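Structure below; questions to follow.
The complex appears here minus one protein chain, its other protein chains still in place.
The block that comes next holds chain A.
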Amino acid sequence: MRAARLPAVLAAATALASAAVTGCTAKSDAKGDDAIQVTAADATCTTSTASVPAGQVTLKIRNKGTKATEVEILFPDDRIVSEKENIGPGTSYTLTAEVKAGSYEIACRPGMKGHGVRQKLTVTGGKAAARDPELDKAVAAYRDYAQEQADDTLVKAGTFVKAVRAGDLAAAKRAYAPSRIGWERTEPVAESFGDIDPKVDTRADGLEEGQEWTGWHRLEKALWQGGKIGAAEKTLAGRLETDLKDWQKRVGTAQITPTSMANGAKELLDEVATGKVTGEEDRYAHTDLVDFKANVEGAQKAYELLKPVAAKKDAALTGELDRQFTALNTLLDTYRTDPDGYEFTSYDKVGTAGRKKLSDAVNALAEPLSRLAATVVK
């Protein structure tokens, strides 16, 4: 829905490969003395020490080999704590990571492939870097949820596409908002792929120069403002379906971490605050409240999955989040025109006072939600 945005979830996922890591790569400003000197060559990987205290660990890497190399700090099961790819021959790089106590390996991978050459690294003191099985469970469940939403969207989008192709204006209008629900619930995951969102969910004002306008909102404009379905719309409907199928196929490969889930929940509320509350999202159909509800549901799903862990660390925060999710949902319910489905008041009928209340409720929820990620990983 945003025209040009960074794949924030992806970035977060890369930066936080696990709950044990809270910091990541930095350039060469690390303190020199405590650093582990790592000398990488085509067949060797030497380290200046095999044991360091827990906390900020710094690797000063020099590539003396002839090939570009990659250096990683790895958990015993090969999950990455932190890494730097593509360190060129003859160059140096400083890698820092926040590492908890435990056994690790430093891997140099000349040519950036294979098992690489490895050295043991023992990190002492502090708490052991136990991986939290509860968080693993949360991530797995959220992955399933993202897939379900994509699968379901394909069904609903199929109805929409069929109606457009049949030239059935009324049926197409009816199917438009429902076709977006699964997408809106998991949008940060979808956006993490970078290339799909611009094709399916760009608004007119979000187009870059030279970009062809495709996707839901292009069809929305044709249906509500143009009031007719031509050959171009039928073609575009087909493309929407194709692009959504691409998403459905790839959603399982998205990098998802507890942090990216929490940040994704907050981003869904950001979407609400900047797009839905203003009525910009569905400016022709005025079905903004359907998208609004879907965003909130997606955020709530991620939150509920992380809640068992978050509640142990900050019960006041989860108490506040419970209250504010309830308050926002209760407020949204007052705009439902169909208690069992997804029929909401047309947003052009919601006045300034009503919009302000919605905006206040979104702020009330998004502010504590912005603290969830740090709470989950701390």
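Observations on the model:
Just so it is clear, a contact is a pair of C-beta atoms (placed from the backbone, for glycine too) under 8 Å apart; a residue touches a chain by one contact, two chains touch by 3 or more; residues count from 1.
Going forward, contacts and distances are computed from a predicted model.
Only one chain is not pictured, and the protein name UniProt records for it, out of "Quinol oxidase subunit 3", "ABC transporter permease", "Cation acetate symporter" or "Deferrochelatase", is "Deferrochelatase". One of A:43, A:170, A:231 or A:316 touches the chain omitted from the figure, and that residue is A:316. Contact with the undisplayed chain is limited, among A:134, A:280, A:343 or A:360, to A:360. Contacts to the hidden chain, counted on chain A, fall at residues 16, 22-23, 259, 263, 314, 316-317, 320, 323-324, 352, 356, 360, 363-368, 370-371, 373-375, 377-378.
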